[in-house]
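Shown here: the complex without one of its protein chains, the others still in place.
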Amino acid sequence: MSAILQVQNLVKQYGGLTATDDLNLELIPGELHAIIGPNGAGKTTLVSQLSGFVTPTSGKILYKGKDITHQPPHTRAHMGIARTYQITSLILDMTVQENIALALQARDGHSFRFFKPARSVKRLQDGAMEILEKVGLAEKAQMKTSELSHGEHRNMELGVALAAHADLLLLDEPMAGLGPDETGKMIELLTSLKGDRTILLIEHDMDAVFALADRISVLVYGHVIATGTPSDIRNNEKVQHAYLGEE
Amino acid sequence: MDTTLLVIQGLNGLQLGLLLFLVASGLTLVFGILDFVNLAHGSLYMVGAFICASLTFYFDSFLIALVVSLPLIGIFGYLFEIVVARKLYERDHLDHVLGTFGAILVIDTVAHIIWGANGISVPLPDYLEGQVSLTSDIQIPVFRLLIIAAGLASAALLFWMVNYTRLGMLIRAGASNRTMVSALGVDIKTLFSLVFAMGAVLAGLAGMLIAPITEASLGMGNNIIITAFVVIIVGGIGSMKGAFIAALIIGVIDTLGRAFLDDIFALFMSSEAAENSAPAISSMLIYLLMASVLYFKPAGLFPPKVR
Partner (left out) sequence: MRNILGKGLSSWGMMVLLLIVPLIFYYTGNAFYLDLATRLVILAIAAVGLNFVLGFGGLISFGHAAFLGLGAYAVGIPAYHEIYGGWDALASTNGFFHFGLAIGVGALFALVTGAISLKVKGVHFIMITMAFAQMIYYLVMSIEEYGGDDGLVIDMRSEFPLISLDDPIQFFLIAFASLALIMWLVHRMVNSRFGMVLRGSKGNESRMISIGYPTYRYRLVAYVISGAICGYAGALLGNFTAFISPEMMDWSRSGNLMFMVILGGVATIFGPVWGAIAFIVLEEILSGFTVYWHLPFGLMLVLVVMFSRGGISSLLRGKEDK
C-alpha cells in the first residue's frame, strides 16, 4: 500500500536548537497514527511543518506522492490536509455554526461572492449543522463561540477539521485540558472517525493513544526512535527506556 | 551637475539624515523597548524648537539657550511619559495611536496659544553665521557643520550608552525581560521614564538645531514624524543601527533628488517635461524607496533579532 504522507529526512533548526532531527515517517491511508514523546520532543513543530506554517531547514514532505515541502498552508488545505491546534484557535466572536460554515465554504475554491448573505446559502448551513450533530454541538449552533466551554471548543476544533473534508487530519492534542468524561467522549468520537480518513494524532494521554492508534511513532529530541503497533511499542526496550520508563 | 554642487548637496543630505536619525532614534528606542507607538514624538521636536527659540531671545545667545533647553525638553518628555504614555503600555497599538493623536492636538494647540500661529525665526550669533572654505570653491556654512558634528556626536554617544554602560545594559535587558530586571532591584518604571525622556531630548535637540535654518513653527513636528516613520520602517523597527543607516540613506536621497532629479530627467526627456515631473517624483522618492524595501524585506533592512 502506498503511503499518503511521507516525511523524508526532515530537519528544522532554530539557531542552535534542533527541533526536528532527521525525521522519517510514513502514514498508510486510513490508519490512525499516533505520535508520542516527552515534552519538547518537537511534536507541535512537526505538525506546523506538515501544515505549512513552519518551513523546514532541510528534508522533504510528500503528500500523495507530490512534494509539498514549499507549498503555503492554504494550498495544502485545499489539497486535503487539515489541522487542529493544541491551544484552541477558533474565531471567538462568531457563532459556532458560522465557524464550521466558514470551514466548509473554504472548499468552494474562492469566496469572492459579495452579495448573497452567507447565512442563506443552505448547502453551507446544513452541512455545518450535520457536522455539529456529529461532534455533539448542534444545540449550541447559534451561540457565540466565546461562550462555549473549553471541552466544547476542543470538539469544535475537530468539527472544523471535519468540515474541511480532509483526507489527512493532523490533530494536535485534542484531549488537552479535558476532564475524564470529556476525554471519554472524545475517544468515542475519534473512534467513529477511524477508517474514513488518515489521522495523525499527537497526544499525551497514553490510555487514549493505546486505545485508538493503529500504529504509534515515538519521537525523542526531534527524531523517530521507533514505529510500530501499540503492542510493539509497549514491548520496545528503547521506548521503555527513553519514555515510558520515566513514569 | 558639477562636483561643487554635489559635495554641498551631499553634506546637506548628511545633515538632514542626522537630524532624521535624532528624531527616529528616540522613536525606535521607545518602540523597541516599551513597545509603544508615539505619534506625538514629532511634537517633542517642535516643542524643543520653540523652547530654544524663546530662550535664545531671553539669554540673547543661541548656544546657552540650546544647553538650557535640553534638560527642559527632557523633563517635558519625562512628565509626558508619567501622565499619558505609561497608562497606555498595556494596551494595544490602536490605543497608542489614538491616544497620542489626541496628545498631538493638545500639545499643538497649547503651543499655538503660547507662541502664536506664525513661526519664530532664531538668530544665530555671528561666529556661527560665517562660511568655511573646504576648497577654493566649496564653501559650507559653519552652522551646518555644527549640526553635522552634533548629530554624529549624539549618535556616537547613544551607541556607546546603549552598548557599553550599565544603563544601556538595563535598557536592553528590560526590553526582553521586564520581570527579570525588576527582580534585579531596578525600578523598571523609572527606567522606562528615563528612556522616554532620552527620546524626547534627542528629538528636541533635532528641533533646536533645525530652528535657526527653517524657524520654529507649528506644523514642523507633524511633517517630520512621518519621515521618521519611513526611516524606522526602512531600517527595521526597533533597530538603532537600522535607524542610523536608513536615516542617512533617506536624508541623502531626498536632498539629492530635490537638487538633481530635473537634471537627470533632462538627459532622457525634454527639459520642459523634466522640469514639470521632477518635483513630483522627487517628493515621492523616499516613499518609493520605502515601498521597494518593504516589497523585498517586509521587516526592514535590519530587523532586530530578538524582541
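First chain written, first letter: the chains are A and B, and each begins at residue 1.
Everything that follows uses one rule, which is that a contact is a pair of C-beta atoms (placed from the backbone, for glycine too) under 8 Å apart; a residue touches a chain by one contact, two chains touch by 3 or more.
Given the structure is predicted, the values throughout are model-derived calculations rather than measurements.
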**Residue among B:5, B:273 or B:294 touching the omitted chain** = B:294
**Request:** Check each of B:53, B:66 or B:88 against the chain that is not shown and name the one that touches it.
**Result:** B:88
**Item:** chain B, residues in touch with the chain not shown (by the definition above)
**Value:** 31, 37, 84, 87-88, 91-95, 97-99, 101-106, 108-110, 112-113, 222, 226, 229-230, 232-233, 237, 276, 279-280, 282-284, 287-288, 290-291, 294-295, 298-299
**Asked** List the chain A residues touching the unshown chain?
**Response** 51, 53, 72-74, 77-78, 82-83, 85, 89-95, 98, 101-103, 105-108, 111-119, 121, 124, 144, 146, 160, 163-164
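Heads up, the rule we're going with is that only the chains that are shown with their structure count from here on.
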**Item:** Centre-of-Cα separation between chain B and chain A, whole angstrom
**Value:** 50
